[in-house]
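A single protein chain has been omitted; all remaining protein chains appear in their positions.
Now for chain A:
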Amino acid sequence: MNASSRYNRQIILPEIGETGQYKLLKSKVLIIGAGGLGAVILPYLAAAGVGEIGIVDDDVVELSNLQRQVIYKSSSVGKYKVEEAKAMIAALNPDVKVNAIAKKLSGKNAISLFEKYDIVVDATDNLQIKYLINDACLITDKPMVYGSIFRFQGQVSVFNYQNGPTYRCLYPDENSSSVNCTDAGVIGISVGIIGMLQANEVIKMILETGEILSGKILVYNVLNNEQQKYDFEKSDSFVIDRSTFEEKYSQKENRVEEISAEAVLDQIDNEAVLFLDVRNEDELPKITFRNSLQIPLINLENEIEKLDSNQTIYVFCQSAIRSKIAVELLQKMNFKNLKSVEGGALALKPLLEEKVIVRD
């Protein structure tokens, strides 16, 4: 590594120097989300020589991402974002170790993941995940660098920095709603500016220089270039520890995923999917087709050996009440790829009749 020539322009800054460059190289930053914000934060941290960067995202690149997620190429479409990002960084700066984590952040993996890094960056587009990141940062004692966008406005802050205020001190109402870029629309430059401000906070924390946006939220409007800072204080009303964290987030993750009857119809010839009917045998209309199997809910536990826990299973009943119970039961028995069919047989029947599959 020829560090001095690669990093010369920043090493000559008195705030950085050889010592600062060494701090960057020794630092570990975790970025949650490889979308618009992540695609800005990642290359700038990597170019500056941050030694280890984890990037978490289970999405693949879509064509509609490319107007703002500038590290991806047209040829990246359909590939995992984190793998494409890792390849991009390897070409940019081989000094940086990139950990590509193609998973969704969850209550199960957040704490063990966060423990391996010094700083966590929130580059997500979902309010619920922000609370999860905040809470896992509280437990692991990591600063959270927050950024988010609404159309032409963005917000930036640093939470839990040296025991400072958290996301919950600013936004205590966990059940609030806000639209993301998919629904609201966004231009790449807005995301770029906010992502850059987040990367700047990360670098300042590592270098221990400047003033960190702790206890302050910066609101930026790209249309008129107005920016405002608002101060907020730490509130003691929210307390969390490992056991309450696990309780809180394990419940949320066991919720039942659903699939619409229309989407089921598209999969009806897919041999990789098993259609499990948990109604009793005398219930009408009878629905049988090539990959369907009937096991009444009451017999499910006893006849579990008929099912493969790795198979994708779409469960249906008459009206999607028993099918949800069945999915929860199967989840407890470590079945992984389960969905409950919305509306059950009553929704499926008219659709199937059009395809002439029902034998009534």
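Heads up, the rule we're going with is that contacts are C-beta pairs under 8 Å (C-beta built on N, C-alpha and C of every residue); 3 or more make two chains touch, one makes a residue touch a chain; residues count from 1.
In the analysis below, contacts and distances are computed from a predicted model.
This complex has a chain not shown, and the name its UniProt record holds, of "MoaD/ThiS family protein", "Putrescine-binding periplasmic protein", "ABC transporter permease subunit" or "Succinate dehydrogenase", is "MoaD/ThiS family protein".
Here the missing chain is touched by one residue of A:A90, A:A184, A:L284 or A:M333, and it is A:A184.
Residue in contact with the omitted chain (choice from A:V219, A:I240, A:L265 or A:L351): A:V219.
Across A:K26, A:K116, A:K229 or A:K306, the residue that sits in touch with the chain not pictured is A:K229. Interface residues of chain A with the unshown chain, by the touch rule above, are 33, 35-38, 122-127, 130, 147-151, 153-155, 170-171, 173, 175-181, 184, 186, 191, 217, 219, 221, 228-233.
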